[in-house]
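Beneath this line is the structure, given in structure tokens, with notes to follow.
Removed: one protein chain of the complex. Kept in place: all other protein chains.
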């Protein structure tokens, strides 16, 4: 069975290699090859899952050592895999949602001449993401970590002829690199503290290490997670990443890759458990981001950017839960999985809408689309109900548990974190209702563009709607399936541990207030966007709205502090290098040249003057000799 | 006669030769002055040989004569060919060695 793990990663990698090296002759079948490899990986995942279910919960971990990767004195990095319940959850999510999105992309990218390459990149992403979650040590995880970053870079910038896409891709990679710096420092700290960076030895020895070191490792891991999961302060890339094709946004920037940070924190749970300060930092980051993303999501008119804000916010929930320790780990992952379903479904729905609307993304130019695309409307609507936490659907079960766990943190912290999570739930209900109303309800607001092409909204082909339906089914039932009887918690418990939280108020009160704030959020949104017609041109809005439209000024900040500062720094360094460092050398050369010019005048070519200097020299020598004798 | 007087004579001849080399422009005269200096040295060598009572000085004087003879051949040949090319025997005209 262990050998299948390597195959799990190898299948999509092989697919990527075939598609990217195969050249144009594979153009006609490229998308089928890519989908086949993704599906093969999913089948392998299911086989492994079935095998895992057959074992007792304590013995479900599979280990596979492939080969010694970097053998250097005192430093042993191996290529080895570890598949436990946590990894398995991710494997199924990645390959399952991944395969669905491959299928969807067959339709979505049909008219793109570079479709083969798109599927190659998607396969590359799957391979890297699988490597990330099945690696048995941090260094190999790092390979997957950067690998998904690369795939994300390639896919965001897939339409490279658009400068905005190329810039967004570069930005995403760079911001992620800052996070990667955190991960590499964390690995180096582990190496100096434990002498290794394999999961097993490190996580089992946390008891012996000093708390200072563990806090440092934890904070560095948090930095890494912030980069990959678009958490404050490294959140700025996610909105721009929506420049990529919509299936990419669904797979990478909603369902899987951006949740890698949560995986990292949960995987390193033992480190965080022993470092309360780092844990506190994690919860703060999570709480701040969940509000940040929600506020940004309220102001965006671009449907994908509104959903991106929402993604940021939902991951904030997961990070918050992961920072709560064993009472939260399982719920973080549970929300991650349900979010994977409904957010992927929402993005695919958005893609379907754009597909029918000539790639228009401005929701102010939608309106009343429920009549034109009924399947999209229903699947999107189910995803919408799931994300706002409508009782009985997926999001309800997972989000409610996180809010409960946040209150259970206890003391002032518990009230603040729980309050933030509740407020976030209200805002979530508001902005998602806004998206729903602006897109599918009201009057039609689209007009012919400057070429006179009027969009003709239509339902997407089956190859696109079927994945949406599957995901919608998941959005409806996954939560109940996982949540009832604590099935999911028990599944993950051997890996992450679990403690029951004890909120200061009863669990029922928390649930009821969650539902109440949701209703309030929906009501506000209905009052603003349902009862009144939506203006086609966005109103100026309040100061907060305008700031939120600009992503709460994140880019302005980065621009002023980092970009401008950096430009000035490099420009002045180029000047310094040219004038100062080089100048010293050139100056020496010039001085030498000047001196030799003077000396050259002595060589006037007259034999007599040479003779004079000879005689003079001889006289001086003789005088000196005599003088030395005399002394 | 005191052999030291020969040394005075040699010094006088050498000085005359050196002065000639430094101040005259005609290559032939300069050349003769060089010969004069060489012969002044020869005189000094012979005088020393007499003073110290061994033959080394005389032997070196013979060497000098041989070398001087060879030098005259080469030197005169150069002067003649320079004169043919430039129609001048002035050493200042042959200042081509500077850059």
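Letters A and B mark the chains as written, and numbering starts fresh at 1 in each.
Methods note: a contact is a pair of C-beta atoms (placed from the backbone, for glycine too) under 8 Å apart; a residue touches a chain by one contact, two chains touch by 3 or more.
We take it that contacts and distances are computed from a predicted model.
The complex includes a chain that is not drawn, and of the options "Cation:proton antiporter", "ABC transporter ATP-binding protein", "Acyl carrier protein" or "NADH-quinone oxidoreductase subunit M" the UniProt name matching it is "NADH-quinone oxidoreductase subunit M". Shown chains touched by the missing chain in the whole complex: A. Within the set A:12, A:80 or A:147, the residue that contacts the chain not displayed is A:147. Of A:110, A:556 or A:577, it is A:577 that touches the chain left out of the display.
The chain not shown here touches subunit A at positions 20, 67-75, 79, 139, 142-143, 145-147, 150, 153, 157, 160-163, 165-167, 169-170, 173-174, 177-178, 180-181, 184-185, 187-189, 191-196, 200-202, 204-205, 208-210, 213, 566, 569-571, 573-574, 577, 581-582, 585, 589.
The rule is simple: only the chains that are shown with their structure count from here on.
Per-chain Cα centroids separate subunit A from subunit B by 95 Å.
The touching residues of subunit A, counted against subunit B in their complex, run 600, 603-608, 611-612, 615. Note for the complex: subunit B touches subunit A at residues 18, 21-23, 25, 30, 91-92, 94-99.
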